[in-house]
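Note that this complex is displayed minus one protein chain, with the remaining chains in position.
Take a look at chain A:
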Amino acid sequence: MASVKFENVTKRFGGFTATEGLDFEVGDGEFVCLLGPSGCGKTTTLRMMAGLETPSEGKVWIGERDVTRVHPKDRGISMVFQDYALYPHMALADNIAYPLKVRGQPRPERHAEAQRVADVLQIGHLLDRMPAQISGGQQQRTSLARALVTPSDVYLFDEPLSNLDAKLRLDARGFLNHLQRDMGITAVYVTHDQAEAMALATRIAVMDRGRIVQYAPPLEIYRRPATTFVANFVGNPPMNLIEAEARIEGGQLHLQAPGLHLAPLPVPAALATRAPGRLTLGVRPEHLALAAPGAANRIEGRLFANENMGPETLVTVTRTEGEARLTARIFTDEAPRLSGAVAFGFEARHLHLFDAEGLRVPGDGE
């Protein structure tokens, strides 16, 4: 087990900057998810940890060692690849035992070790099959077994579940979570699926255009997104963002937007000294409910879509003509047949404020 540290790491491919000034640390025993849309630099970041890419600038540390220019095999890492990278000409036993083979372990011992790990991952009965003869989920576990067969300081995962179908992905996710709790490994896990990151991570690094925009525990990211980008990326469906005209009058913050009726708010300390101008108001779909008539805080619009998901229903309205949609997540039992004008109510404490640059305006007590 060991920690991983990035010191001001920049990686350029020709004229393209994949990551810029990355500065973060993965603690010993942590499970960190690098989360972001495709092209945000998360896989490049992981590959620099693995030693498959070399930073253009900056340093990478594993434990107490500067590994910036150290070969992958000397870093004490294991890695699970997105395409699993199983060798099609080797039986599962040989695939799993390959890291032991290159270390010169004799065949009976390394096969015994492969059997032990495979049993833990419940693929022990498949060891004499070839990769083409097993299912996608089993292939995924095989590649996991190959990563786990040698004790490593850090385990790296490059979107390991993205090639599985939805149900298998949930299974595998639960299994990974269990494994992490069981073994207490240090892991860095790349994904574009925010639900996966929320479920697995002890901390999430949300990345956008080569930078980390927020690095915090999942609940913190969910409850206090640092930017509108994070607010929009984490959560399913994402947070509703409403552009609003803001002014301070009589020591209170007034927000105005089409369809929005909001009682004046206390002025956050951060806004006390500057004129707010435009602000972005955020509210999560699960914090919206159908408004009681005459509620002080409400948003009105016309019904756009009504998607029944079983236990809950996603109700989407448009506040203005065509644009500016807003989605609420409502228990199906509480959702009557809707049509025409719809009003959502919410509590002021569930509001998020972002300034004109999209940065969070801290609420009082944050």
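Here is the rule we go by: a contact is a pair of C-beta atoms (placed from the backbone, for glycine too) under 8 Å apart; a residue touches a chain by one contact, two chains touch by 3 or more; residues count from 1.
Note that contacts and distances are computed from a predicted model.
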item: Among "Xanthine dehydrogenase family protein subunit M", "NADH-quinone oxidoreductase subunit J", "Peptidase M48 domain-containing protein" or "Carbohydrate ABC transporter membrane protein 1, CUT1 family", the UniProt name of the subunit that does not appear here; value: "Carbohydrate ABC transporter membrane protein 1, CUT1 family"
item: Among A:I77, A:V190 or A:A328, the residue in touch with the chain that has been omitted; value: A:I77
item: Which residue of A:R69, A:R103 or A:R278 touches the chain not shown here; value: A:R103
item: Positions on chain A where the hidden chain makes contact; value: 50-52, 71-73, 77-79, 81-83, 85, 87-89, 98-99, 101-103, 146, 150
